[in-house]
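Only one protein chain is missing; all other protein chains are in place.
As written, the chain order gives the labels A and B, with residue 1 at the start of each chain.
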Amino acid sequence: MRVLLLEGITMQFGGLTAVGDVSLEINEGELFGLIGPNGAGKTTVFNMITGHYKPTRGKIYFSEKEITGLIPDRITRMGIARTFQNIRLFQDLTVLENVMVAQHHSISSGGQAARWFIKSVTRIGYSVKEREMKEKALNLLKVLGIEGLANDKSGSLSYGAQRLLEIARAMATGASLLLLDEPAAGMNASETAQLVHTIRKIRNDFNLTVLLIEHDMKLVMGLCERIMVLDYGRTISEGDPAYVQKDRKVIEAYLGKEWVTIGR
Amino acid sequence: MDPKTLLQNFVNGLSLGSLYALIAIGYTMVYGILRLINFAHGDIFMMAAYFTFFFVTLTQLPWYFAAIFAIASAAVLGFGVDRIAYKPIRKAPRISALITAIGVSFFLESLAVVIFSGIPRSFRTIFPQFLNEMIILGGHMEVKYGQEVILGGIRFPIISVVTLIVTAVAIVFLWWFIYKTKIGMAMRSVSVDIPTTSLMGVNVDRIIGMTFALGSALAGVGGILWAVRYPQVWPYMGFIPGMKAFVAAVFGGIGSVPGAVMGGLILGITEVMMVGLFPGAAGYRDAFAFFILIIILSVKPSGLLGKPELVKV
Partner (left out) sequence: MTVKKRIVFTAVAIICLIIVLYLSQEFMSSYYSRIITLIGIYGIMAVSLTLVNGISGVFSLGHAGFIAVGAYTSALLTLSPQQKEITFLIEKLIWPFNSIQLPFFWATLIGGVVAAIFALAIGWPSLRLTGDYFAIATLGFAEIIRIFALNLNSLTNGALGLKALPDHSNIWASWGWLLVTVACVTSLSYSSFGRALRAIREDRVAAQAMGINVFKHQLMAFVVGGFFAGISGSLYAHWLSTIDPRTNTIGIMLTFNVLIMIVLGGLGSITGAIIGGALFAFLSEWLRFLEGPMNILGFKIMGITGLRMLVFSSLFVVIMIFWPRGIMGRREFSWDGLASLFKRRDRK
């Protein structure tokens, strides 16, 4: 079943085209990689999917419903959550609180907000919910292997742990599609290997679909089932890892034309 | 409104607006560089008026010496405020800087209360009397109820015209300073990118200080003209004009000097016209600027000539 569909999305900043006419289809349960050199427009694609930017042209569908131009929190509540390339945790909150915040929309969206608001202020019938949220959060932290840090301030965590917490937080929103923006950046080789294992595991255990941006080629080639390559905001290649790896245009984009000629 | 009253209101509005513009320039220049609303700006405007008043009463020297002294003191004061209060917290969150600015504003106001006392003082004898006399164009004299009354014609105070001229000169000077001098070039550069400018060997703190001084000098000019127009000085006189000038700066697009001038003029003219059209609403004239502010901020927060800020994700 098709989960995400991008139809010719384009993003222009002033006269500059950051992303031009990108189309994409992701099916349920897929692990999809979005790669490309620096400045290729990968994060801009994420920002358009999650509603942080409104595409200049093109349409975005999630589970066959159009979500183009909706506000970010609405899109998250519909079931798309993300992590950030330049880690954006709630620094002054603990690790546990970071994950619990992501569940907050379950009591604050729609018509139930007023009821829960009164329950929170009067403390009548509230503690059950709080305990439920805490348990779910601890469980997610366990899945990612950082439950031991639950009561630390998230700002004090190591880089690798912060990236894992970002994933836990995104999962806590209850999303079915995860967008991971360079989840392995700043991790060492063994941490990266562990991450590959974790991503696969959460995909299987939680029935998620994962779209990820990554620079670590080993991770992408080993983990993703399908890959799309962007260069200067345009799609230059798409297919399984083996196909993309051999695509001349991809090698050109990454290493320059000369290299291709020399290599041949 | 008949055409004559319209013209009369237009001249008065233009002159009021040019005062707003003079103050707004200082707001917009500082905001352009530091992204800080310098709350204390309106109080520098007030201080300049007080400096003039006391210089004249204490030294008995002519008013033009007092004016030069007051404008220079305003510049020094602006520079000093930046050095003492804002420089130590350059790296702090924007909101801390704003809170500090509010504190500085109240500090200057209460300082004025302590030094100059809270009682308004008349500014009438400080500057030559003729400034507050009326210019009357056209119309004819008639004797009504035993008194000479001028009917018809356009009438506005001489100070309105003087204000317009002084503002025009000040803006030309500012333009020359920003676009034709090295310091001006450095200012423009700092407002685009502070780290890069400092890598070019420019002493950024000095340039920021100069910006404060220049903006404060213009506020000083505005303060003196204001005190002549509404001939009194008092410690809280800077609050409302300061806020309105800020509205003007936002209206024109904060960070843009031509925008500040345009915003000031438009605000001044519409304010005077509104009072002219609905005399019953005169009590609400100070609320009017805030209404405009809220409308602009909700419709086009970047103002007439400003560029929208892109939130980076």
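Keep in mind that, in the parts below, a contact is a pair of C-beta atoms (placed from the backbone, for glycine too) under 8 Å apart; a residue touches a chain by one contact, two chains touch by 3 or more.
Keep in mind that what you see is a predicted model, and the values were worked out from it rather than measured.
Within the full complex, the residue among B:Ala72, B:Ile99 or B:Ile135 touching the omitted chain is B:Ile99. Contact with the chain that does not appear here is found for just one residue of B:Phe173, B:Phe278 or B:Phe291, B:Phe291. Shown as candidates are A:Ala113, A:Met217 or A:Leu255; the residue that touches the absent chain is A:Ala113. What chain A contributes to its contact with the hidden chain is residues 50, 52, 71-73, 76-77, 81-82, 84, 88-93, 97-98, 100-105, 107-109, 113, 116-117, 120-123, 126, 129-130, 133, 169, 172-173. Interface residues of chain B facing the missing partner chain: 35-37, 85, 88-89, 92, 94-96, 98-100, 102-104, 106-107, 109-111, 113-114, 117-118, 235-236, 239, 243, 246-247, 250, 283-284, 286-287, 289-291, 293-294, 297-298, 301, 311, 313.
Assume only the chains that are shown with their structure count from here on.
Averaged Cα coordinates give chain A a centre that lies 49 Å from the centre of chain B.
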